[in-house]
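For subunit A:
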Amino acid sequence: MVSPSYYLTLSAILFGLGVIGFLFKRNIITLFMSIELMLNAVNLAFVTFSRQWGELSGQVYVFFVIIVAAAEAAVGLAIILLLARNRQTLNVERINLLKL
Partner candidate 1 sequence: MQFFQDHILSVILFTPTVGAILMLFIRGDRENVHRWMGNLFGMLGFLVSLPLVIRLGENWNTFNPALTDFQFVEDVEWIPSIGARYALGVDGISLLLVLLTTLLGAIAILSSWSAITQRVKEYYILMLLLQTGMLGVFLALDFFLFYVFWEVMLVPMYFLIGVWGSDRRLYAAIKFFLYTLAGSVLMLLAILGMYFTYAQQTGVYTFDIRTLLEAVPGFSPALQQWLFWGLFFAFAIKVPMFPFHTWLPDAHTEAPTAGSVILAGVLLKMGTYGFLRFSVPMLPDAVKEYSQIMVWVSIVAIIYGALVCMMQKDMKKLIAYSSVSHLGFCTLGIFALTPHGLSGSLLQQINHGLSTGALFLIVGVLYERRHTRMIADFGGLSTPMPGFAAIYLIVSLASLGMPLLNGFIGEFTILRGVFEVNKHWAAWGVVGIVLGAAYLLWLYQRVMFGHVTHEENRHLPDLNLREYATLVPLVVLCFWIGIYPKPFFEIIDPPMHRIVNRVNPGYYLVDPVKPLPAPSAETGTTSATPGSAAVPPQEQR
Partner candidate 2 sequence: MPTLFPNPEELALILPQIWLAAFGLAILLLDFLLGPRQKWVNAFGALLGVAASGVALWRLRGVHAVGVPGFGGAIVVDPFFVFFGFLFLASTALVILLSVRYLEVEEEHRGEYYALMLFATVGMMFLAAGTDLVVIFVALETMAASFYVLTGYLRRDKRSNEAALKYLLLGAFSSGLLAYGFSVLYGMAGSTRLTEIGYAFRTPSNEIFPVVALVAVAAGLFFKVAAVPFHQWAPDVYEGAPTPVTAYVSVASKAASFAVLMRLFLVVFEPMRANWELLLGGIALATMTWGNLAALTQTNVKRLLAYSSIAHVGYILLGLVAGNETGLKGMAFYLFAYAFMNTGAFAIVILLRRKGVIGDELDDMNGLIYRNPTAAVLMVIFLISLAGIPPTAGFLGKYFIFLSLIESQHYLLAVFAVLYIVPAVYYYFRIVVHMWLREATDATRPAISPAQAVALAACTLVTLGALLYAEPFVRLATYSLLGSVVR
């Protein structure tokens, strides 16, 4: 079977991509996708470890992460909808009423 370290490396790369995407992208939807990418990288890591240890709690965790991600997406999209309605922009840098 494929060595777990490959999966873990892939997971780390995906996670890193998600972080970079979050830090440098400007469109809110893109930011959301980056967060989803991060969470899915985590899922991959959990499944890998679960397979490695022969233990199921990791996979259970994955289910919960999926649920949580879905809930967060629902809330997030609702907020984005409100924002789009009130401000007509989805560019994060233009949403800066609250400044130092």
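Following the convention adopted for this analysis, a residue touches a chain if its C-beta (ideal position, glycine included) is under 8 Å from a C-beta of that chain, and two chains touch if they have at least 3 such contacts; residues count from 1.
Candidates were picked such that all candidates are chains of the complex that A comes from, given by their letters.
Note that the structure is predicted; figures quoted are calculated from it, not measured.
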Using the definition of touch given at the top, pick which of 1 or 2 touches subunit A in this complex. 2
Residue ranges of subunit A in contact with candidate 2 within the complex: 8, 11, 15, 18-19, 22, 28, 31-32, 35, 38-39, 41-42, 45-46, 48-50, 52-53, 55, 57-58, 60-61, 64-65, 67-68, 71-72, 75-76, 78-80, 82-83, 86-87, 92, 95-98, 100
